[in-house]
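My structure is below; once you've seen it, I'll send some questions.
A single protein chain has been removed from this complex, and every other one stays in its place.
Entry: chain A
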Amino acid sequence: MNRHPLVLLLAGFLLLAGCGTAQPNAKADFNAADVMFLQMMLPLHDQGIELTGLAKERAVRPAVRDLATELDAVQRKESETMKGWLAEWGQPTAVDADPGAHQHHGGLHQTSPAEIAALESTPDAEFDTAFLNLMTGHLHNSVELTKSEVDGGGNAGAKELATSIRESRSKEISRLLGLVG
């Protein structure tokens, strides 16, 4: 079982970068873990925004639509912050634009275009349940991605964001489960 795709990916990145100890960049005060975290969280947020965008329009129950609207705003705001940091650090915003590009690492546990398309074509009567389950799984993956940054990040802002995502997404998962259960 591919237990540690992120770790393997990060390890590979560090090897490729030839910086086994990943000294923080004194000038901008960030390390390879920070960059990888932001580059991996950004596509997750893009997928999350697609899910919440659909639910804002299609969710049947007002409580589901309200939660989608809140999550949509939070993810957009965080994405702007993350893009800003990468630009400031002179780093690209993505390792690779193709969400499937890392399948050979065991996959990045993302929400695939096929899953988003499936939600899009879900009939209204089943939409809320499908959205709640997909979004919950998506947020679990977001929470999981924060761990490497909390443990190995070097930039105070990025680490703070990771901690905030971990805590706030866990609360939102609780709300999603309350709505689906």
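To be clear about the criterion, contacts are C-beta pairs under 8 Å (C-beta built on N, C-alpha and C of every residue); 3 or more make two chains touch, one makes a residue touch a chain; residues count from 1.
Going forward, contacts and distances are computed from a predicted model.
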{"item": "Name of the absent chain as recorded in UniProt (options \"Monovalent cation/H(+) antiporter subunit G\", \"Lytic polysaccharide monooxygenase\", \"D-ala-D-ala transporter subunit\" or \"Cu-processing system ATP-binding protein\")", "value": "\"Lytic polysaccharide monooxygenase\""}
{"item": "Residue among A:Leu42, A:Ala59, A:Met82 or A:Leu134 touching the omitted chain", "value": "A:Leu134"}
{"item": "Residues of chain A (touch criterion as defined above) contacting the omitted chain", "value": "1-7, 10-11, 14, 20-23, 31-33, 107, 109, 114-115, 118-119, 122, 129-130, 132-134, 136-137, 140-141, 143-144, 147-148, 150-152, 154, 170, 173-174, 177-178, 180-181"}
